[in-house]
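Here the complex is missing one protein chain, while the rest keep their positions.
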Amino acid sequence: MSSHFLGVDWQLVADNHELLLGGLRYSLTLTASSMAFGIVLGCVLALMRLADNALLRNIAASYVNLFRSIPLVLVIFWFYFLLPFFGFKLGPDKSVFITFAIFEAAYYCEIIRAGIQSISRGQVGAAQALGLTYAQSMRYVILPQALRNMLPLLLLQTLVLFQDTSLVTIIGIKDFMGSNVVVASNNGALKEMYTFAALGYFCVCFPLSMALKKLHKRIAVIR
Amino acid sequence: MNLHIDWGVLLQESPTGDGPYWKLLLTGLKWTTATALSGWLLALVIGAVAGVIRTAPIRALALLADAYVEVFRNIPFLVQLFFWFFVLPEILPAGAGRWMKQDMPYPEFLTAAVGLGLFTGARVAEQVKSGILSLSRGQKNAGLALGLTLPQTYRHVLLPMAFRIVIPPLTSEFMNTFKNSAVALAIGLTELTFQMKQMVEYSSQVIVTIFAVTVLYMFMALLVNRLMAWIERRARVPGMIAGGGK
Partner (left out) sequence: MIEINKVSKWYGEFQVLTDCSTSVAKGEVVVVCGPSGSGKSTLIKCVNGLEPFQSGTISVEGTSVGDPKTNLPKLRARVGMVFQNFELFPHLSITENLCLAQEKVLGRNHDEAMEKGLKLLDRVGLKAHAGKFPGQLSGGQQQRVAIARALAMDPIAMLFDEPTSALDPEMVNEVLDVMVQLAKEGMTMMCVTHEMGFARKVANRVIFMDRGSIVEDAHKDEFFGQPRSERAQAFLSKILHH
């Protein structure tokens, strides 16, 4: 019986399942870590952008502007070339964790900033009229509302981030796409393995994006 | 690697046979621009058509357009490019496949431009659809109530307003086509990032090279931004808040 279905050689996939699963695990780890550090750094940047201090505002704005103007591939190469240049011997598969956190923070920052700004000024006034301090009104009034508003967008950005992690293949890292490339070239099976890679990403991303749409609608109704 | 920063390297001859290094980067800039612009034009056409179809009352067509958007939004662009470049010639009928592999002019560029157009088109379609849906239902009814047919209502009432509403989100999609074109280095397109990689490897002038290329990308982003802001100003309707719906 032929092991081909949907243009994929499933026997080949089964033979290399350890490599491919390892790649998927790498992609997911990179996504999770970049999301966590990206959101933390993004929060800091967002608060800086909303600060009264003009210097802080300008630093954060330049950071965001820079990283939103240049390709992620370019930033990956920055760190790929620059870290060894300055004497850091991390190896590409570790250094991209830094690259992605720094790059994605710029995008998370804008989502968080818009989320905070979406809360009407009246809410700040109401909180302060009740005698809450600035920190208290942020903590108990503004951020809980803002977080709910921006949650779908934060998750959507994370889904984009997961797709973006495939770019580390370009510097030879064996993430999910990278391990597909390895199996493909070792076995002369480009057609089969690249089809499998496309199917694989789709099967992860499509259900998640559908779930996100539902979440978005639900939150929009509550609002 | 060379710790000494030497701006003169840009004038030195590169070993690739493309002339001095600045020319190497210029070639890259040319391919980046060509890929981004042709991909963008294609994306606008595909996105506008697919976006309109998704709001039209023809169920089968709308489903087809939805499927297109979902497929192209849920697979990374790099994987899509590999598919078009390595898989498509294999699964096409033999004659067409052979043509793609042997006779198609500028294979890397054409694959990148069409691939980018299809990828970005799905995103544009999403924006166009939400632009049309953000117009109140009453606008469509008002057009129909005057006796306009549904296509006329789209042409004269819904699309002109939807177009204005989607300009801001399309600005960032337009910028994305420049950024995403860098992914095409993976199939060997000698665009800007590809040329940067070459220049770093041959000249060892990491800082100078990275700086020059980064500035070029930022300059392109600025240009796109200004252009779209100009279009937005030109399209503004008196008495309405910029880009506002309803």
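Here the chain labels run A and B in written order, and each chain numbers its own residues starting at 1.
By definition in this document, contacts are C-beta pairs under 8 Å (C-beta built on N, C-alpha and C of every residue); 3 or more make two chains touch, one makes a residue touch a chain.
All values reported here derive from a predicted model rather than from experimental measurement.
Taking every chain of the complex into account, the omitted one touches B. If you put the hidden chain back, the residue from B:139, B:171 or B:225 that touches it is B:139.
Listed here are the chain B residues that touch the chain not shown: 136, 138-139, 141-149, 152, 156-157, 160-161, 164, 237-240.
Everything below uses one rule, namely that only the chains that are shown with their structure count from here on.
Taking the mean of the C-alpha atoms as each chain's centre, chain A and chain B sit 21 Å apart. Contact residues on chain A toward chain B in their complex (touch as defined above): 7, 66, 68-74, 77-78, 81-82, 84-85, 163-164, 166-167, 169-170, 177, 190-191, 194-195, 197-198, 201-202, 205-206, 209.
Listed in rising order, the residues of chain B touching chain A in the complex are 1, 3, 70-71, 73-80, 82-83, 86-87, 90-91, 175, 178-183, 185-186, 193, 196-197, 200, 206-207, 210, 213-214, 217-218, 221-222.
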